[in-house]
Structures are given as C-alpha cells and as structure tokens.
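Let me begin by presenting the structure, written as structure tokens, before commenting on it.
Removed: one protein chain of the complex. Kept in place: all other protein chains.
Presenting chain A:
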Amino acid sequence: MSATTATTAALALGDDALVLSHRLGEWAGHAPVLEEEVALANIALDLLGQARVLLSSAGDEDELAYLREERAFTNLQLVEQPNGDFAHTIARQLYFSTYQHLLYERLAAGEGEFAGLAAKAVKEVAYHRDHAEQWTLRLGDGTDVSHARMRAACEALWRFTGEMFEPVPGLDVDTDALRTAWRESVDTVLRRATLTLPEGPDSGGWAAGAGRQGLHTESFGRMLAEMQHLHRSHPGASW
C-alpha cells in the first residue's frame, strides 16, 4: 500500500469517526433521559479516540480537525446528517455502527495498515451496534408514535447508505460482500422491530457517494463552523 492511499483511507475513516462523534456530542444536555445522555457521550468518546489515532496517522490531528475546509473532509454524508429526533439518531447509529463493525472485523482479520486499530475499535463498536439495535427494537416495536418515527427515520436516511459500499483506496475489503452482510444484518433487526428495509434508492442521483469526494450536504458547513470556530478564533489557545 502506498503512503498516499493509506492516508486517503485514514482520512476517510477518521473523518467518519470525528464527524459522528461531534454530532453525538450535540446531544449533551438534550437527550431524552440521563442514561441516554451518558450512552451517547460515551459512544462519541469512543469515536473521538478512533478519530485521533486515524487522523494522527495521516498528519497533525488538530490541523486536520480544525483547519480543513468543508471540501477537504471525506466523511460519509450519512454521519454528518443532523441529529433530528431521537429516532433519526438511532437510525443513523444503526446504519453506521453496523457498517463500521463489519468493516473493522474485516480490517482486524487482515494484515493491513489498520489491523491494530481495527482490532481495538471493533470491540468498542460492538457495544455501539448493540445499543443501536436495542433502541431500534424498542422504538420500532413500541408505540404507534415511536414506530412511525422510527420508520420515517429509516426511510429518510436510506439514501445515504449506498455510499458506505463505494471502494475506498487503501482499504482492502470486498465492498460487495460487506454490503450483503450489512443488508442482512439491518434487515434482520428491522424485521424484529416490526419494520422493513426501505425500498427506495440508497444513493441520491445528484451526488451519489460524494462525501468521500468532499461533497457534503447543507448542514455540514454549519456543523464544521461550530466545531472549528474556537480553534480558529484563538489559534494556539490552551487551558
């Protein structure tokens, strides 16, 4: 693997973890119950730890997190989607943590650049996946309102899921097999939750798989502005 493709892959996975970590952090002070507040913050912390390792392998972690422009981020569009209601956050978690868990299992089993981190992170992500699955069951197979909200969230985020299975230079995984395993897993969970796998297209015609190419959705710029403004306003500040 060349240094360049290793960096491309580290940035892609690192940006996924960093951006989702920030989104989950936005729940602090707003989660429906205290236990959930703590759970989402813990998941965010795990992701931030993974992001630090990945971004540090590609350069200076702070410069990469705080000083890049929107177009330089190569995270999936899925992870930058606004939190929405709790069901949207859980649907995003279900889609992403299932993908991340299956991906890291494969990377951990290989001997590539990311095997060490993946072997470490896969154990953490197993808890994220379990958390998302438990909530999907509870909301889907819950009240009429929670069922309707969970279904709406799964439908709304579906068009961002296809991008997860676009090949990433530097990542030695069979993306078709990954997609099959992912669909099977998500389908099983949704069925148990009395929901169904959405049927619409899993990518948008206007920018299919474009997050990895640096194209992002409208809300991402506002999220980055909030994430970066302190560092940019006070360069070198510490406390």
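By definition in this document, a contact is a pair of C-beta atoms (placed from the backbone, for glycine too) under 8 Å apart; a residue touches a chain by one contact, two chains touch by 3 or more; residues count from 1.
Operating definition for what follows: contacts and distances are computed from a predicted model.
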Which protein name, taken from UniProt, belongs to the chain you can't see among "RNA polymerase sigma factor", "1,2-phenylacetyl-CoA epoxidase subunit PaaD", "ABC transporter ATP-binding protein" or "Mono/diheme cytochrome c family protein"?
"1,2-phenylacetyl-CoA epoxidase subunit PaaD"
Decide which residue listed in A:L48, A:A156, A:L197 or A:L215 touches the omitted chain of the complex.
A:L48
Among A:V19, A:L55, A:L78 or A:L117, exactly one should touch the missing chain; which is it?
A:L117
Per the definition of touch given earlier, which of A:D85, A:D130 or A:E184 contacts the omitted chain?
A:D130
Give me the chain A residues in contact with the hidden chain, please.
35-36, 38-39, 41-43, 45-50, 52-53, 115-117, 119-121, 123-124, 126-127, 130-131, 134, 137-138, 141
